[in-house]
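Only a single protein chain was left out; the remaining protein chains are all shown in position.
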Amino acid sequence: MRSPTLAFGVVLLAALGLLAAAAPWIAPYDPDEQLDPVAAAQRPPGTDLAAIALRRGGWLLADSVRRTPGGLEFERLGARATLAAAEVANLTPDGVADRRHYLLGTDKFGRDLLSRLLHGARVSLAVAGLAVGLALTLGIAVGSLAALGGPVLDAILMRAVDALLAFPDLFLLIALAALFKPSDTLLVLVLGLISWTGLARIVRAQLLGLKKRGFVLAARGLGRSWPAIWADHLLPNALGPILVQTALLAGRMILIESALSFLGLGIQPPRSSWGNMISDGQAQLASAWWIATFPGVALSLAVISFHLVGDGLRDAGDPRLRPAARA
Amino acid sequence: MNRHALLRAAPPAVLALLLAGGCRHAAEGAGSQASSAKSAKPRQGGTVAIGWQADIAGVNELILPSANNTNDVLFRVFDHLIEEQPDFTEHPPTMKPQLATSWEFSDDRKTVTVHLQPKAVWTDGVPLTADDVRFTWQAQTSPDISWSDTSAKQFVTDVEVVDAHTVRFHFSRSYAKQLLDLNEGLILPKHAWGQIPFAKWRQSGDWFREHLVSSGPFKIASWKPQQEIVLARNERYYEPGVPRLDRAVLRIVSEAPSQLAQMQNGELQFATNVQPADALRIQADPKLELRAIPFRTYVGVAWNNRSPLFSDARVRRALTLAIDRHRIVDTLWGPYAKVAVSPILSFIWAHDKTIQPLPYDPAQAKKLLEESGFRDRDGDGVLDREGRPFRFELLTNSGNQQRVDAGVMIQDQLKQVGVAVVPRVVEFNALAAQLDGGTFDAVTIGLGMDTSLDLTTAFDSRAIQDGNNFARYAHPEMDRLLATAASQPDIDKTVPILHRIEALVQRDQPWTYLWESQRLMAINRRVHDVQPSPAFVLFNLRSWWVEPAGTGAAR
Partner (left out) sequence: MIALLARRFATAALLLWLVVTAVFFLAHAAPGDPSFLTESPRFSAADRAQLRKTLGLDRPLAEQYALWLGDALRGDWGVSLAQARPVANIVAEAIPPTLELASAAILIQMILGFSLGTAAALAHDRPLDHAIRAVMLVLFSIPVFWFGLMAILAFAVRWPILPAGGLSSIDSGDLSLLAQGADLARHVALPAAVIGVAQSGALARFVRTSLLDVLGQEWVRMARARGLPAWRVIWVHAARNALAPVLQVLALSIPILLSGALITEVVFSRPGLGRIAFVAVTGRDYPVVLATTAFSGALVILANLAADLLHAAVDPTADVLHAAAEPRPGDA
């Protein structure tokens, strides 16, 4: 891994993946928790509130609390109020036992943005990962069939690729998502189905080139079957460009998933994805900038890391761009 | 929505996709005419720029899907025979002459004679006569046109031209909403639009636009699709001094934040789409006034009463008790909505004001659910009965943020009593198809209410097949009450029946009512006498007037 680009990309990606994987353990709060929406909604980053547990059930979030002889005095929504000791479930000698610290602020239901961001990362990355997996499978299968299956099959398959490419893909996605009930499965299917075409072309071009190379002709001469040659020689040698393409595709999947969720057609509330968090924040852009801003930053970072990996892999595999080959 | 009927007449249900408004104290909202006008004397002339959410679909209402944003504009460009007034908080709405100067019922109430305004002329100078009224009825009932409100005319057997300024409506029966049905629909120009056959109307949206002849206080001076509609004073209008404005420019600006920005920089003087979250910013701006008008839509969760989960009234009651409606209203609307209790909006004269919302009481809810057999037998935190978990999809339409948000909050609240909700946002048209077919569990939806207070299409058992009884509520007593109310010609006598209907709804909870909201608007203080009605923002556009820029108001 001599390329600093690649190294940086891999580290960034690993960090994001780790955060997403560990979200249930490292997220400070339940991402869906709505303790006291009226008092906690749209708090800016860094807000710190006292959480009063009520004996009759439910919570109150207060800007400040003060222990009094009879119970608790607190300030909530700009007004002072008191509670008797018997009404509070988590009373301590100097206040209440629970606090809520909103590092990145809260959304309109008073949910913790950081927790939602971390859990959203799981959703966004998982959807992108599954979609890429699907695209990879389809792309390699169709590309290989086209390259090895004879001219007629090749022509048919490549026309199908052209037809799919003729759709502006976001438009197709919007149509599909609007026409059918949105679900995660549909999302993965649709994302995967529209994005395998580039891969199929690359695989085909690689295999067509490799087919004429000496070692393949030799293997053929030894009487080995095409499937065996495909598995032992063709695919391994084509792997570099495929990996580059896969990394770039992953970045694109994240972008498209977020665009769909932004339009309300992807991941459905109450679950968070980076796209629907940005969409949530759009209406409050003027009054609560943080809601749309942080998920956008996270999203950009993820896409950047995938692109870094893709670029790094390509540079590593492209002799023209190696330092030694430079003029 | 149907023309005035919405606001006045009764029915039921409009899948309102538009935003809902609501109010904490509806009566106060209904009367909310605000304050600004006292300073100066009304002035003729001037222009007001209005932020309008969606373009009008065309100029001929008979060939367009009924939509509030289109109707509100066309109702200023064409006149009705009669105009219902939004004064229904204490008594039934009064009916004000428009193209009709007076009308009288025959003794058997099956014939209504209408006298037309003799000074009324079309914008091209041709007099408006009884022929136009008859032609309009013919178009409204033509199967080639399939007007979406054609059923308003189902009991009208003929519209007879008595003389140039007198028409006689013949009905096949006498009933409560006769006058409203008679009045349904704008009067259209026979001499202009009669030139093409009805069979061609559905393809001729552009032709009508190019041959636009109208009779209302304003005319459409120009229309750039998706950008702006310029309404200009109709100099030939029969009522002197009306309208006061020279022009009203409707700018198509769909997003609330953009409308707000354009209000603040002075590009717009009236914003029709204001989110509760932005109310404070408007109140903080000395140039602007915030206006909250009760919206004639109630929003709630309609439980599919035919689904095994919700067929037991105890279960529906338990769900209402477990949903903290006050918290939902406070979070989503702040002070601009109140918890709804009934299909008859709380600011309407006939509403039984003694009905209180059921309390928020999760403990009682759990008890009721247990009584009806729901218990968490497998310890997974979700109640179950006969091996089936209490889990369902709560649908709503996309594009309405408050309804989507309500789903998120209800999911969280019902989780506390062991009921698993999967909120799902469905694109509007697909949702409508599901509601029609009954293939859903529960839906958060709004229904429009007009002042005829005819709840038949919302609760009659026949309206399950053919109407807006989404909850699929069926009860013989309800059917009987609805039929009695609909055939009672004297609307005052229907009040006790309506109260009984409200009591049934309160008892059986076919819906869990969530809110009645207010519609928020922002007005530049230079603009005076703006009085939107619960159905139409531009209701009294003819009376608006504006101080010249630079005088008076702060800036």
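The chains carry the letters A and B, assigned in the order they are written, with residues numbered from 1 in each.
We take it that a residue touches a chain if its C-beta (ideal position, glycine included) is under 8 Å from a C-beta of that chain, and two chains touch if they have at least 3 such contacts.
Not measured: the values here are computed from a predicted model.
Here the chain not displayed is in touch, across the complete complex, with A, B. Of the candidate positions A:V132, A:I229 or A:V244, contact with the unshown chain belongs to A:V244.
Across B:Q138, B:S307 or B:Q434, the residue that sits in touch with the chain not pictured is B:Q434. Shown as candidates are B:A49, B:L116, B:L383 or B:L453; the residue that touches the absent chain is B:A49. Only one of A:V123, A:V188, A:L234 or A:L255 touches the chain withheld from this view, namely A:L255.
The set of chain A residues touching the chain not shown comprises 146, 154-155, 158-159, 161-163, 165-171, 174-176, 178-180, 198, 201-202, 204-205, 244-245, 248, 251, 255, 258-259, 262-263, 275, 278, 281-282, 285-286, 289, 292-293, 295-296, 299-300, 303-304, 307-308, 311, 314, 320-321, 323, 325-327. For chain B, the residues in touch with the chain missing from this view are 1-2, 5-6, 11-17, 49, 55, 57-58, 60, 63-68, 143-146, 148-152, 201-206, 209, 225-228, 249, 251-255, 257-258, 261-262, 264-265, 267, 398, 427-434, 436, 447-448, 450, 457, 465-468.
To be clear about the criterion, only the chains that are shown with their structure count from here on.
One finds 41 Å separating the Cα centroids of chain A and chain B.
On chain A, the positions that touch chain B within their shared complex are 32, 34, 37-38, 41-42, 57, 108-109, 178-179, 181-182, 264, 268-270, 282-287.
Those residues of chain B that touch chain A in the shared complex are 256-257, 260, 275, 277-278, 281, 327, 330-331, 362, 398-399, 401, 404-405, 407-409, 411-412, 416, 423-427, 430.
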